[in-house]
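Supplied in structure tokens, the structure appears directly below.
Every protein chain but one is kept in place in this view of the complex.
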Amino acid sequence: MKLVLLLFFAAAAVYACTLLLLVLRARERRLLAAAARAAYSDAPDGIGISVLCSGVTSPAQLENLLSSEYSRYEVVAVLDSRRQVAEFGALAARYRMIRVEWVSTGELEVTGVRALGRSRKRCFRRLVLVDRVFDGAAGDLDAAAAVATYDYLLPVGAGQYLLPGAVERLVAELGSEPPGTLDLVRSHLGEPAVLLSREALVAAGGFGMRPLRGIPRSRRRILWEPLLARPGSGWRVPRRWLLLLAALLAAAFGLSAAAGWWTAAAASVTAALVWTAAACASQAGSGRLRHFIPLRRIFRYY
Amino acid sequence: MTERLLIVYTALAALATAVLFAALCVAKLRARRRSGRDAVLRSKYLRILMLYLLSGEGPVPRFPLIRRAGARRLLAETVAGLTGVTCGLDVAPLRRVVAEYGLDRWLLGCIRRTSGCRRARGLMLLARLPLDGAVAARAARYARSRNRRVRFQVLMVQLSADPSMALRLMAEYPAPFSACEVGEILILLRRGMLPIAYGPLVESPCRNLRVVGLSIVRQFGIEEAERHLLRIVDGDEAPELGREALYTLCALRRPLTRRHVGRRLTAMSPAERKALMRYMAAEGYSPGLLRRLFDARERTYCESLVQSYKRSLA
Partner (left out) sequence: MHRILIVSEEEFLCDVIRLSLADMRADVRCASGLAAMERLSRRMLFDLVIVVGTSLFFSGRDVVRMLRPPGLRRPLVYVVAWQQAEQSVLSLLECGVDQYLTFPVSLQRLRAKVANELSRQL
């Protein structure tokens, strides 16, 4: 029993330290890409990203998604004009959307599309509005992918905000490899983000067909840094509670070590190690925006 | 035995926790310093530098607290930041500042002590300082680094130290440039550090030079290069070069004919052809031209794309 517990503690500690190392390495890459600014002035190799939104009605979120400075970039929002009458009307009026022709391209099976809208104003032409009967997020995302212009697709749900520089970071990752060699770039930190090549999605048959499964490992990249976040969703533990918890852990470790209960000591020190590693990862992973990303999400997906 | 292993594990884990906790405290203190003292100091250094640049001559100014920890890096970052976002600056005063405070030598020392992307970042900072050939020669020792980013930043250091050798340095670079690397070279070019003559680049047999040439044509919208581009599209060059030239022609919105681009289109995969169709539809090419360029099987896709940009009258 003791041996099993020891192996469990060791595995947890190694896992936490490995993740911390990955986050630290990713931080260096992110800083290098941000300093190079190669993706800021021009679209390297014509790389384009279409953000696909299902259920996004908040004006603040749309503003956040549209505010990327990258040139080959668009946001395709799918809404049901009969279920979300007020939101749809407000969006169409604000961005001066006009109805354009919609004919299915036949790449993906898309049903329920009532209309397609593009903005009359040039500066908002990066917004495409699809009016569709809602029958699930996968159907919405397929409809958005069918009208998307660019080769890489980033699905975004309600309440998920792009962190500053996230689009440029994705472009830098795609642009550092020969064209067409990556089909998937994903990040598990913060809110999970998946950037998928259109080709891979079409080959899988749509978002409902688990498109990530068929992508070979050599065509995948994992970024150990947050790209999307949900502001205000993190609970903030008062500092004195954290101090109390730390003191309790330290006391538990000291007492159990003094009494010779080494299993309890190992458990408390493992908990302390994982907690410290998570705090370090949070500090390195989100930099000055560390309060924007709730700490609990760091380990949520492991 | 298990008890002994537990003791060893507990001791190691406690040590690791202590180290991590200390590192976290240092990082937090550093972040606090950065938002406090460093922000004020950076602002002061920039002000002194700008005043010195405006006056143009005189003795090198004194920078307050330059001997304090991190201050020299701040000064190097300020000089590099200034040269990175401006063009046409008089580099002589900046060169004097770099020489007086030994920023280049100091950065080389930092670069020696780091590795990976951190080393590449140091080299990037170095490339933005006004440099002499000796510093570039000392940075050349990292040209055989295993890290691709480090190797490329060494090239950037060499390019900014001696722009007259740009063509030879780019041609001799052993790996093909990635799209982002070309983007970085173009930023250097827009700072006025490299010549914009696209002709020799586009006509060169070297792949790297051609890619840089094509990017110059696209970024500066040089329509006179159409002849060169059509030759690349129609020729037997590597698929990626032909594809890049075709996209450049589309970005310039030049008229395309089946005679010139037909061969290249046939060599492209169906997915690549569809991507090109989407690009052309977004650039505003007419449905008539798209119909002439693509096969009957792809016409439906093409037409539905173009339709999606037309106002619905129903």
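As written, the chains take the letters A and B, and residue 1 is the first residue of each chain.
The rule we apply is simple: a contact is a pair of C-beta atoms (placed from the backbone, for glycine too) under 8 Å apart; a residue touches a chain by one contact, two chains touch by 3 or more.
These numbers come from a predicted model, not from an experiment.
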Practice task
Using the whole complex, pick out the displayed chains that touch the missing one.
Solution key: A, B
Completion exercise
Contacting the left-out chain: of A:N64, A:T149, A:T270 or A:Q283, that is A:N64
Exercise for the section: Check each of A:R37, A:R99 or A:R186 against the chain that is not shown and name the one that touches it. Expected result: A:R37
Problem - In chain B, positions touching the absent partner - result: 39, 42-43, 46-47, 50-51, 54, 81-82, 84-89, 187, 190-191, 219, 221
Problem - Contact footprint on chain A, counting only the chain that is left out - result: 37, 40-43, 59, 62-64, 66-69, 71-72, 94-95, 121-126
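The working rule: only the chains that are shown with their structure count from here on.
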Practice task
Starting from the mean Cα coordinates of chain A and chain B, work out the distance between those two points in Å.
Solution key: 25
Handout entry: In the complex with chain A, residue positions of chain B that touch it
Key = 2-3, 5-7, 9-10, 13-14, 16-17, 20-21, 23-24, 27-28, 31, 35, 84, 116-118, 120-121, 124-125, 149, 176, 178-184, 186-187, 190, 215, 218-219, 240, 243-244, 247, 251, 271-272, 274-275, 278-279, 281-282, 300-301, 303-305, 307-312
Handout entry: Interface residues, chain A side, partner chain B - complex
Key = 2-3, 6, 9-10, 13, 17, 20, 25, 28-29, 31-33, 35-39, 41-42, 44-47, 98-107, 115-116, 118, 147, 149-151, 171-172, 174-180, 198-199, 202, 253, 257, 262-263, 265-266, 269-270, 272-273, 276-277, 279-280, 283-284, 288
